[in-house]
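Apart from one protein chain that is not included, each protein chain of the complex appears where it belongs.
For subunit A:
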């Protein structure tokens, strides 16, 4: 009996000790999971390659993904959005500044806060490949660059018209699957991504990921080789098809996802089965190191936020000193500045005479002082 009691007490004490230990283990595993994918920042490159009003649905596709990605946390500075044509403010659009994804105009995916980085004629194969590989001219602004590093997870979404092994850009050029695979290999060799998710919604989309050979790539396509991706529904008010079937169901799926959601890639692979999509969506995971079941949707569609919890108070530094104006008559030239005459007729005619007579001293005659003076002076107080 005593022995039994001893065992029970021993077990009880063990339990008491192990609960906080187990709790800290739980916290550690949770924290471990948080960083298990190994990425520290997220980027998205969303491209719509079609021009003309009847390709409204491709712009709506891209904007739906843009909307989801922004909602789940990736900021505009980390999204490179390329739209080949303007549908929202197109003169044919009965509701300007809107792009709808559902019929009866339920969801405006354009919104009020959108930043398009490449638009119109700038969406070319060359610019797309330059963005991916980072080889842009030095004066390109930051918002047009993909500034990813080796700890970035990148989402790439392409939509438009495609065929077996190519994707058409703006009805005038195309990108082949070999070029795309080579671009990703360049990105891998320059360590420009940690993991990359490639989604394509075009006809025969699966042909675009057949040639990939770089590691850590996962790809999804809306249709297999030999199949067409179909559009979802037309809207009689706007007069065109609003979205493609695959992206429509993808958007429906993503609307359920929130930043803390645990949905994983296997759920994404099940989006839009053949009964709904008519085409068979495909995916490729052989180049990916982790098991798709352990990859969260938010690893690509959401954003890692660097949060440090601190319990200490922090002292803010003293406010910035206002600019100190030096005074001293020796430092300042007293110069009288005036507003310039907007149409100095006499001067212009004089300029003509100067040009004809080829006299270089004419320029000094052009200055005139008028009533309006703004003098840079120093006022002394008593």
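Here is the rule we use: a residue touches a chain if its C-beta (ideal position, glycine included) is under 8 Å from a C-beta of that chain, and two chains touch if they have at least 3 such contacts; residues count from 1.
Convention: contacts and distances are computed from a predicted model.
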Name per UniProt, for the chain absent here [options: "Ragulator complex protein LAMTOR4", "Sigma subunit of clathrin adaptor protein AP3", "F-box protein At1g67340" or "Phosphatidylinositol glycan anchor biosynthesis, class T"]: "Phosphatidylinositol glycan anchor biosynthesis, class T"
Hidden partner interface residues of subunit A, rising order: 51-52, 86, 88-89, 95-98, 110-117, 119-122, 137, 139-144, 170-172, 320-328, 332, 335, 337-345, 348-349, 351-352, 355, 363, 366-367, 370-372, 374-381
